[in-house]
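Just dropping this structure here.
The complex appears here minus one protein chain, its other protein chains still in place.
Note that the chains take the letters A, B and C in the order they are written out, and that residue 1 is the start of every chain.
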Amino acid sequence: MADKIPVGVLGATGLVGQRFVSILADHPWFSLEVVAASEKRVGKRYGESVKWYIDEPLPQQAIDMVMARPRPESFKPVDVVFVALPKEVAGPLELELARMGKIVVSNANVFRMDPDIPLLNPEVNWDHMSLVKLQRERRGWRGAILKVPNCTTAILTLSLKPLMDSYGIREVYMTSMQAISGAGFNGVPGYAITDNIIPFISGEEEKVVRESRKILGKLSGDAVSFADMRVVATTTRAPVLDGHLESVVVRLEKMPGDIEEVRSLLDSWRSRPQHLRLPTAPEKPIIVRREEDRPQPRLDRKSGRGMSVVVGRLSQPYPDEPVIRYIVLGHNTLRGAAGTGVLIAELYYRMFEEGAVG
Amino acid sequence: MADKIPVGVLGATGLVGQRFVSILADHPWFSLEVVAASEKRVGKRYGESVKWYIDEPLPQQAIDMVMARPRPESFKPVDVVFVALPKEVAGPLELELARMGKIVVSNANVFRMDPDIPLLNPEVNWDHMSLVKLQRERRGWRGAILKVPNCTTAILTLSLKPLMDSYGIREVYMTSMQAISGAGFNGVPGYAITDNIIPFISGEEEKVVRESRKILGKLSGDAVSFADMRVVATTTRAPVLDGHLESVVVRLEKMPGDIEEVRSLLDSWRSRPQHLRLPTAPEKPIIVRREEDRPQPRLDRKSGRGMSVVVGRLSQPYPDEPVIRYIVLGHNTLRGAAGTGVLIAELYYRMFEEGAVG
Amino acid sequence: MADKIPVGVLGATGLVGQRFVSILADHPWFSLEVVAASEKRVGKRYGESVKWYIDEPLPQQAIDMVMARPRPESFKPVDVVFVALPKEVAGPLELELARMGKIVVSNANVFRMDPDIPLLNPEVNWDHMSLVKLQRERRGWRGAILKVPNCTTAILTLSLKPLMDSYGIREVYMTSMQAISGAGFNGVPGYAITDNIIPFISGEEEKVVRESRKILGKLSGDAVSFADMRVVATTTRAPVLDGHLESVVVRLEKMPGDIEEVRSLLDSWRSRPQHLRLPTAPEKPIIVRREEDRPQPRLDRKSGRGMSVVVGRLSQPYPDEPVIRYIVLGHNTLRGAAGTGVLIAELYYRMFEEGAVG
Partner (left out) sequence: MADKIPVGVLGATGLVGQRFVSILADHPWFSLEVVAASEKRVGKRYGESVKWYIDEPLPQQAIDMVMARPRPESFKPVDVVFVALPKEVAGPLELELARMGKIVVSNANVFRMDPDIPLLNPEVNWDHMSLVKLQRERRGWRGAILKVPNCTTAILTLSLKPLMDSYGIREVYMTSMQAISGAGFNGVPGYAITDNIIPFISGEEEKVVRESRKILGKLSGDAVSFADMRVVATTTRAPVLDGHLESVVVRLEKMPGDIEEVRSLLDSWRSRPQHLRLPTAPEKPIIVRREEDRPQPRLDRKSGRGMSVVVGRLSQPYPDEPVIRYIVLGHNTLRGAAGTGVLIAELYYRMFEEGAVG
C-alpha cells in the first residue's frame, strides 16, 4: 500500500461529514481528494463552507480544498466515497457511484436492510463483508455499497456480540439517552432541549430492532439469517452534545458463571479489526469500567478515540436467572457513524487483499 | 373542619421543604405555624433563611415566620409535622414526635419498610393507612409515622396500579432519567451534570425495587403482603431541573384488549383521594398523552399542579404477548415528595373522621 | 367598554404568537377572534397547529379556534391585529391592514424608525402615541401601525427612563446575555448553544443603539427628537430559555445623591400605564432587588407577570463621578414582545377615549 488510496466525502460539512474529514485528513492509507456537500457550496473553499464544530482544529489540508458538485462525476478521481447525506438524496447517488465502480461507504438510512448489502459494525460482523460478492453478481456492478448501521444500534450490538457468542441472547430491553448531535446540527432546537428530555426519536426504535437482528445475524451461504432475539427499544433525546448512553437488560440463553466473568469477557474481547490492526480500530472494542457511576457521556465518549464503547454498572438483577443489566456508552458520530465508516473501508481493503471479497 | 389544623415543617428550607411551605401556606385545612431547619437558622425570619427556588413567589405569610429550633419541643403547638430532613437526622426526631402524639408525615428514607408503618402513595394504597392502628398498639404512642415513598417509586407505582388491578403484573423493567432537584439543592454540581448524564444514584434502585412491592402490596389482616412482581430498575441523573422521566416495560399476567383499552384505563382511572375530593388530589391521577413526543419534563411536570403523572408512548412491542411499553413523568418534589406528603395528611384526617384509622 | 373589542393574532404559533394568545385568551377588554400563521396551517385547529411551549396550559377557548389564512381579509372581523411575523413578510401585510382601518400592533422589525410610526414602550414614551394623528394624516388611513420595540431595547429603556428624567444620560455601555427564545423556536440549535455562549446576534446591537434613542426621545410638535445619548451595545446569546439579562454602565449628566437614592427612584417609579390601571401594566415597572446575586433569569423573569424589569447590583464604580452600574433583567417575550404589544393596544384605547390620539 505504497500509494494512498484516493477517497472523497459526499456531505462533508455536516456533523458526521466533519468527522469523516477529520479522520481522513490524517489517515495512513487514504488520501482525501474530493469533498462535496450542497449545491450552494460548490466552488467555495471547505474552510469557508463549514461551521467546524469539532474541538480538534480543522485539518490544514482540508481548509483549502475546493467544494465539488454533489454529483457522481465529481468522484471520478477517487476509489472510495464516504456518504453522509440525508437519506432522501443519498439513495440514487449511491447507486450511481456503485455503478461507476466506487466503493460507497454510507451512513445514510437507505438500503440498510437489502439482503445483498452488508450492514457492518466491523468487530461484530466483519464476515458479512463477503456479501459484496453476491451484491456484485446480482447488481452487475464493480463497485460496492457498504452500510454503516444506525448509531444507537452500532453501540448496542458491539456490547451484545460477546454475550451472544458466549451465552446466547433471548431478549433485550434497551432505553437510550441520545446526544443532540445525532440529529444533525440543526436537528434539535435549543429551546426544545434545554432543561428537558424528548422521549421520542422518529424511526429510531424501529431501526434498533431490525438492524440489530441483521448485524448479529449469521451468514450462511450468501444470506444473513437474522438473529433470533427479541428487542424492545425506547429511544430518547437528552441535553448532551455527543455520546449516546444506553440502559440495557439482556435475558441470556445460558447462565453466566458470575458477573466478574461477564466483565472479563467484555473487557478482554477482541475481534478481526484488532487482529488485522486496522488503523481506526480501537485497541479495545469494549472498555469495562468498575466505578459505580461510569460511563458518563462527557467523560467517556472519547475512549479509544471515540471508537470504543464503554460498559459499566454490570450486574445480575436476579440471583437464579440468566439476566444481566448494564449501561453502554458510545460516541455517536464516531463509533456510531464516521469512525465506523472509515473502519469499514479499511476492512474492505484488507479482506480484498486476502481475496475474501472477490 | 371550622378551625384549621396547625401544622409544621421540619426541614423547611431545602427544595422539598420549600414545596411543603408553598403548598401549606395556602391550604384550606391546614395552617402553617412552625418552620424549622438547621440550628444555625434558629431565630431568623424564614424569608431571610431560605434561598427560594420555586417560581411562584414566596408566600407572604411565610416570609416573616421565625425559624424554630429543629427539636421536637418546637412542634408542641401543631398536630402534624411534615419532615423533609436527611435520613441521618430524621429518625430519632420522628420517633420522639410520634411519642408526643404528633402525626408525622415524612419524606425521609428511614422506617419506610417497617411492617407497621404505612408507605403511602394515596391513590395507590390509601387502604394501607389502617396500619396506623397496628402501629399505635405496638409502639404505644398516640401519634403516627406516615411515610412518603421514594420519588421515582411514587411516580412509577401510580402508573402501575391500574395495570396491576386489571391485568396483573409479572415483571417491570424501568430506566429513569431523574431531575437534579431530586438530590437536593447542593446534590449535583453544575460541573458534573452539564452536557452529561450520570448513570447512578446511590441507593435509588434498591428503593424502587423494594418500595414498589410494598406500595403495590395487599393489606391482609394487619400486614401488607408484598406484590409478587419483579422489578429491574436502572436510575440515572439527567440535566433537567425538575421532573423524573421513566421508561417502563411491563410484562402483564393477562393480555389487554388493545393499546387503546390501556390508554382509556389509565386516563379514566380515579381513586379514593379523588372520590374524597382531597384538596391536593389532582383531578386525574394519570394523564395519558397521545402525541408521539410526550411527556417531556419541562412541558409536563406541572400537570395537575405537579400531582398528576403523565403517561405517553404507550405501545405493545410484541403482537402476541401481554407486554406494554410506556414513558411516565412526574414532578419529583411534588408527586414525588411534598405534594404526596400533604395528600397523605389530608387522607389521614378524612379516614380518621370515618373511623378507619382508629 | 361593555362589549369586548375583537382582536386577532397574525403569526399565532411562534413563541411570541403563543404569548399573545395566552394573554389575550383571558383579557378583560379584548376578545380573541382570529388566529393565523403560515398557509400550511390554514383550516387546522389552533390546538393541533401549535407546539405549545408556555408552561401555563393552552387556553381552552384557543384550542378549537380554526386557523385563518395569513391574509388581511381574514382580519376583517376584528379591530386590532397583533403581528408576530418575521419582518420579511410582515411589512406589506401591516400596510394593508392599516389601510383597512385596523389598529396594527406589531412586533416585526420593519417601519420601527419611520418618523410617523410610534415605537412604544408604554411606561417610557406613552406620549409618542400621538404620532398616530400625524401617521393618519400623512398616510391617509384610518388604521394605525404601532410598533413594539426590540426586546433588549424595551428592557433597557425601561430601566433608563427614570435615570434620564432625574439625572440626564450621557453614555450607556450595555452587554446583554440573551435567552434562546429571542431567536424564535428554531433560531438557536441545541448543538450550538449547549455549554456555550454565542457573542453575536445579527442586527441586534444596531437596533439597541437606534431604537433606544427614539424611545427615549422627546416629542416636540409632531416629531420625535432623538435622545442625545451615546450607546455602546454588545449582545450575546446564552443557554437560557427565557429572560434577557443586561449588564449596564451609565454615565449620567448629574451626580446622584447616593446609590440608595437611585434605588428608591427606580423602585418607586410609576408611569402612565400604572396611573391608567391598564390591565397588562405591572404594578411596578421596575423592581429593585438588594440581594447581591439578583436578578437571575430563571428566578426573576416572571416578576410582575413578566412585565416588570428587575434591577440589581446597583453601585457607583467611581466615588466622584456620575456613573452608575447595574444589572437589569426582563422577560423577552413578555416585556420584550407580546406583553408590551398588548399594553400598547390598551394604551391606545385609553388615550383614544381621552381624545389624545385623534
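The working rule: a residue touches a chain if its C-beta (ideal position, glycine included) is under 8 Å from a C-beta of that chain, and two chains touch if they have at least 3 such contacts.
Here the structure is a predicted model, which is why all the values come from computation and not from measurement.
Student: Using the touch definition given at the top, which of the shown chains does the missing chain touch?
Tutor: The chain that is not shown is in contact with A, B, C.
Student: Which residue among C:Met113, C:Leu219 or C:Val249 touches the omitted chain?
Tutor: From the options C:Met113, C:Leu219 or C:Val249, the contact with the absent chain belongs to C:Val249.
Student: Which is it among B:Ser38, B:Gln61, B:Thr194 or B:Gln274 that touches the chain not included here?
Tutor: Hidden-chain contact among the options goes to B:Thr194.
Student: Which parts of chain C face the unshown chain closely enough to count as touching?
Tutor: These residues of chain C touch the chain that is not shown: 173, 175, 177, 194-200, 202, 230, 232, 234, 236, 238-241, 245, 247, 249, 292-299, 312-313, 317-318, 323, 325, 327.
Student: If the missing chain were put back, which residues of chain A would it touch?
Tutor: Residues 52-53, 55, 194-195, 298-299, 302 of chain A touch the chain absent from view.
Student: Considering the whole complex rather than only what is displayed, give the residues of chain B touching the chain that is not shown.
Tutor: 15, 53, 180-181, 185-195, 239-241
Note that only the chains that are shown with their structure count from here on.
Student: Which integer distance in Å separates the CA centroid of chain B from that of chain C?
Tutor: Centre separation, chain B to chain C: 41 Å.
Student: Express in whole angstrom the distance between the two chain centres, defined as the mean CA positions of chain A and chain B.
Tutor: Using C-alpha averages as centres, the distance is 42 Å.
Student: Distance from the CA centroid of chain A to that of chain C, rounded to the nearest Å?
Tutor: Roughly 48 Å separates the two chain centres.
Student: Counting only residues that touch at least 2 other chains, which ones in chain C make the list?
Tutor: As it turns out, chain C has residues touching two or more other chains at 53, 194-195.
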